[in-house]
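Every protein chain except one is present and positioned as in the full complex.
A and B label the chains in the order they appear, each numbered from 1.
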Amino acid sequence: MNIFTKAKGFWGTISLVVIFSVVTQFLINGGTLNSFYVNALFSIGINIILAASLHLIIGITGQFSIGHAGFLAVGAYISAIVTMKLGLPFPVAIVAAGVAAALAGLVIGIPTLRLRGDYLAIATLGFGEIVRIVFLNIDYVGGASGMTVTHLTTWPWLIACVVITILVIVNFTNSTHGRACISIRENEIAADAMGINTTLYKVMAFVIGAFFAGVAGALHAHNFYIIQPTNFGFLKSFDILILVVIGGLGSMSGSVIAAISLTIISTFLSNYPEVRMVIYSLVLIVMMLFRPQGLMGTKEISSFLKMGKSAKGGVQHDGKNTVA
Amino acid sequence: MTAKTPLLKVENAGIRFGGLKAVSDVNVELKQGELVGLIGPNGAGKTTFFNLLTGVYVPTEGSISLAGEKLNGQAPYKITKKGISRTFQNIRLFSDLSVLDNVKVAYHSLAKHSILSSILRLPSHFSGEKEMEEKAIEFLKIFKLDGVMHEMAKNLPYGQQRRLEIARALAANPKLLLLDEPAAGMNPQETEELMNLISLIRKRFDLTILLIEHDMLLVMGVCERIYVLDHGQLIAEGTPEQIRNNPKVIEAYLGEEVS
Partner (left out) sequence: MEQFIQQLVNGVSLGSIYALIALGYTMVYGIVKLINFAHGDVFMVGAFIGFYSITILDLGFFPALLISMAACAIFGVLIERIAYKPLRNATRIAALITAIGVSLFIEYGTIYIRGAQPEAYPTGIVPLKSLEIFGVKISGQSILILAVSIFLMIVLQFIVHKTKIGKAMRAVSHDMDAAKLMGINVNNTISATFAIGSALAGAAGVVFGMYYTKIEPLMGIIPGLKAFVAAVLGGIGIIPGAMAGGLLLGVIEALVSAAGGSLWRDAVAFIVLILILIFRPAGLLGKNVREKV
């Protein structure tokens, strides 16, 4: 694993992303991409961030957190307060949203440390609901009718946040810290015994995951003109969960691919929300019955690309089969 | 720590779960470099005792000290950092990680690069990761697992998995190594290889080893001293010869004295 080939791959990907971003910006400016497509694109971007952030918590660290919409809500409302009530610029709102959500992640992560599996799931679901109900009851942010928010999310902000999110999470994962989290997922008792501070890493996963969900919240709030507590209930949490599960628990590429494809599908089905949910729920059930590892399992796209290049034939084992 | 201070000193340690005393009034002393066995019938509390030593359970009575330092109530990962490492009765490998990554996890507590440095891909991250990789590979070579270092741990045959668990436990750089039934499920040849491996690592890493086993050949063959546990209490202690002929031990295993 030559550090130069890795670096080449990295800078190659970055150049592709830059080219893609610039081209898209031109298309938007020129009006070639009408508002329908732009909206879809923005939804895809926000969902990628949400899926990636949840992937860190569930896929990598094995903490079954199904209240993610709570972090999204915190980010959305805090960012809205920053721009609409305090009159501060958008970048401040984004950072504030992330930090506030990260604090929420701390608040949720610490008490739930002792909980496993089912119990953790229900506790996080409960927290998500408590967050929603709290905002429902605060008149300062409009209570049940919600808040109107100026449209400030632009393509550069969106793509920058998506890239930063993916970069941070991938870098975290491909390091000893990511391995520590994976060891917790695989066997928490053994991880403890091998010297991993499981408390620290579980909370860290929540904090980082929540941070980016908060960032997504800021982008969401300033894109859809209005935010209401009903947008952030457990149905939204399930929406995000579905992305990560179908993509494959443990695969960042899977989460991204699922986020893109499922957002596209749901955009086309936006006039038939029940049909969308019926199809999604069926896919979820069928997937768990027949392919519980989802689309990608714990593999990443890089392992598939390497497999194609193998001259010897057969599967090339080169350490790229895991995320770390 | 002087030459006289034992490495591990357990005094009157015990734990009760509700009304049940799983382990009570256990006194154990291990000197640096010893290879000691812990035997007893099933359910005697041997693994529970290990769990007390490693911090999985907090003793409700008594004290546990390592190199003179009291360990009671500390978190497991801290106890590992202080120098106790272990393997498990039912193998607990990180199945979806490679063999190499399993060992790297044990090195984590010695890593010097922070989360921030990894996220920002600072030079300290790259040098830290490189160091971990090199040390881990060297380690695997000792255990003859370097050939399969990129295999998923779950794909290894049973014997190699057991070896990997020991390798991983050692990578955590312990002073005291606890082995929980390392020979379970092994045939005589594998057991003999295991005995050689244990002797080898003991010398090479200057280890103190406490070994739970049911395989009497292994225990009598490598252990210098043996403790016997039954119903959570120590019923005997001594050399293999002494234990072999101890009527209380025979009774515990067979249920009645064999004349």
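The rule is short, and it goes like this: contacts are C-beta pairs under 8 Å (C-beta built on N, C-alpha and C of every residue); 3 or more make two chains touch, one makes a residue touch a chain.
Quantities reported herein were computed from a predicted structural model and do not represent experimental measurements.
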Of A:L241, A:A258 or A:M296, the residue in touch with the unshown chain: A:L241
Hidden partner chain, touching residue among A:I14, A:I130 or A:I164: A:I130
Residue of A:G12, A:P111 or A:P156 in touch with the missing chain, whole complex considered: A:P111
Among A:I57, A:A100, A:A121 or A:V203, residue touching the chain not depicted: A:A121
Interface with the undisplayed chain - residues on subunit A: 64, 66, 111-112, 114-115, 117-119, 121-123, 125-127, 129-130, 133-134, 136-137, 189, 234, 238, 241, 245, 249, 274-275, 277-278, 280-282, 284-285, 288-289, 292
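Keep this in mind: only the chains that are shown with their structure count from here on.
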CA centroid of subunit A to CA centroid of subunit B, Å: 40
Contact set on subunit A toward subunit B in their complex: 3, 168, 171-172, 175-180, 182-183, 186-187, 189-199, 204, 250, 298, 317-319, 321-322, 324
Complex contact set, residues of subunit B against subunit A: 54-56, 75-77, 80-81, 85-86, 88, 92-98, 100-101, 104-109, 111, 113, 115, 118-121, 125-126, 128-129, 132, 150-152, 168-169, 172
